[in-house]
Each structure stands twice: as structure tokens, then as C-alpha cells.
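Just one protein chain is left out here, and the rest sit where they should.
Let's turn to subunit A:
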């Protein structure tokens, strides 16, 4: 099972996942280090009181100064009411990391974009290319191969994995071909035969 090639592939995917996790952690660290001055706020919500309407105050201020006296503009409030007014206000200190958000959205969109491109290639471009290059017959033949349920096909498959292959390009193509077959098989069991996930 754990043949060198399959093992390498798996290793690669596991490593890339752990890289993702680590980079997420690192990202948080660096974001903390270079904390954007816009990334903290002290937000005070003051409900209506007597004739003063409700108001929201928002100030870019450090955590220790986050209280009504520092944030709320008390100019419009009469002197005797200040204390009562301030008691009603609720001030909250909040932090965010704009770098994390930015990087996450960019990573997400680029993966989505790549997948969409690949999807367009697989569904639209590749069939056309294949038809041009090989003609019609091969397409039909490759469809037939999938339904092969010989009991010994599995054994062939398992044993074939232990054989080593010549060059990298072949390996990549072999891996891609195998993946395609797997997806096709999955698609059949989910969408056509409805044996799983219905």
C-alpha cells in the first residue's frame, strides 16, 4: 500500500496541510507584531437619555483609556447629567487583524479561481483537445474501462502500485489518471447509483 510514489503524494498533501496550519499561526503572530493602528477600537454605545438622542462613539484608543470619559464627546451634555449619561454608556474594546482577513480572502479567492480554471479546462477544453488529437474512438473506449469489476482487477491495481515508474511526467500523468478514475467512480456512486450520500 505504502509505495514510494503514493507515500510521497500523501506526504506532500500532509505537509502542505501542516504548512497551512503553521502559516495561519505565523500570520497571526506577524499580524500581532505589526499591529495596524486601525486594528483597535473603543466603541461606546450610549442610549438615549432625556433629550439627548442615542449615539455611537468610535475611537482608536488604547485599552486602558477605553471608557466613557475618554471616548464620548461630552460637550453637548449638561454638567450635572454627565455622570448619569456615562453610566448608561457601554464601552467595548475590540481588536481585529486586518492582515489576517486580507490574506485569508486572497488565499481563498485564488484557490477558488484556480479550481474554476481547472474545472473549465476539464469540462470544456480537454474533451475538445482530445477529440482533435485522438479522434472519437478513444473517448468511448476510455469510458468502457471504468465499469470493469473483475475481482482480479483490484489485485492488479494493488500490485501495480508497487511497481516503480520511469520518469516524473509519467508519474504525474498516472496519478492524474488514477484520480480522474476515482472521481468518476465517486460520481457514479453518488449521482447515478445513489448508493452513498443521497
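By definition in this document, a residue touches a chain if its C-beta (ideal position, glycine included) is under 8 Å from a C-beta of that chain, and two chains touch if they have at least 3 such contacts; residues count from 1.
Please note the rule applied: contacts and distances are computed from a predicted model.
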Among "Translocase of chloroplast", "NADPH oxidase 2", "Two-component response regulator ARR22" or "Chloride channel protein", UniProt-listed name of the chain not shown: "Chloride channel protein"
From A:55, A:70, A:130 or A:171, residue that would touch the chain that is not displayed: A:55
Absent-chain interface as seen on subunit A, which is shown: 1-3, 7, 10-11, 13-14, 17-18, 20-22, 24-25, 28, 38, 41, 45-50, 53-60, 84, 87-88, 90, 94-98, 100-102, 104-108, 111-112, 115-116, 119, 122-123, 151-152, 154-156, 158-159, 162, 179, 182-183, 186-187, 189-192, 194-198
